[in-house]
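We show some of the complex, not the whole, and keep each chain where it was.
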Amino acid sequence: MMTLKVYLSGEIHTDWRDRIIEGASGLDVSFSGPVTDHDASDDCGAAILGREENKFWHDHKGARLNAIRTRRGIGEADVVVVRFGDKYRQWNAAFDAGVASALGKSLIVLHGPEHQHALKEIDAAALVVAERPEQVVQILRYVLTGALP
Amino acid sequence: MMTLKVYLSGEIHTDWRDRIIEGASGLDVSFSGPVTDHDASDDCGAAILGREENKFWHDHKGARLNAIRTRRGIGEADVVVVRFGDKYRQWNAAFDAGVASALGKSLIVLHGPEHQHALKEIDAAALVVAERPEQVVQILRYVLTGALP
């Protein structure tokens, strides 16, 4: 079987991606995800393509440029993990979950119990709802090797 | 040309759906959308399929049952309008936008200017970003007849 391709979408303010990637070392998994440098992600459009007076178009240029990376990452993935944290609206995480679901990707949603009701439609589209990054590592190990913790 | 099919996704606490549907009377448009009775939508799973002790599974059963309607409405639509309001997380609206985008539907996003930055990825996937329901009516009229306001 080929390397398992996993896309890590969602909040960028905690170390959840690192904990999954480190935990999965030794497994035949390759990870991808968005640019997680917040300023670079916000300003990439203006920095490369030129400044905009209007904040809406500043954001628009950046968001469309970032979409090159996001579309490819989700499009190539076998598994899409979407993590919802405590801050901000995180609508882009929910949007990624919708894209992943419509493309038939295996969706894993990662969030605390306080968001269960608000995320019920997304949880219902997921194959797995987990709370901690370590559980994602255990899932990847089980899917690849059959070993349980 | 066939009737234009429009799915209206998103917040259920203001009269935006009615204003679009009424404004579009006389145009060859058919509308669909989720069940907008909040209690029915939350409890439909338990009401038909039996109670659950655990709130997570209560929500899960309802969300999966509602997905029959949502998937069909978005799947049949030519245009998906997603409205973001001021209250709640509205992650299901963002999820619907992701599904619509991945299915190649024409996406119209409707929100106030205060959400521009938080919605920049979804706006970037949309063909139109509008602020008021009346603009959606004007868009539908223009798309169908070529008439401008």
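Letters A and B name the chains as they come in the text, with residue numbers starting at 1 for each one.
What we mean here is this: contacts are C-beta pairs under 8 Å (C-beta built on N, C-alpha and C of every residue); 3 or more make two chains touch, one makes a residue touch a chain.
For clarity, every value in this text was computed on a predicted model and none was experimentally measured.
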Fill in: Full count of same-sequence chains in the assembly - 2 placed in this view
8
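In the analysis below, only the chains that are shown with their structure count from here on.
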Practice prompt. Could you report, rounded to a multiple of 5°, the rotation needed to superpose subunit A's C-alpha atoms on subunit B?
Written response: 180
Worksheet, complete the sentence: Cα centre of subunit A to Cα centre of subunit B, whole Å, reads 23
Discussion item. Touching residues of subunit A toward subunit B in the complex: what are they?
Written reply: 55-56, 59-60, 62-64, 66-67, 70, 84, 88-103, 115-125
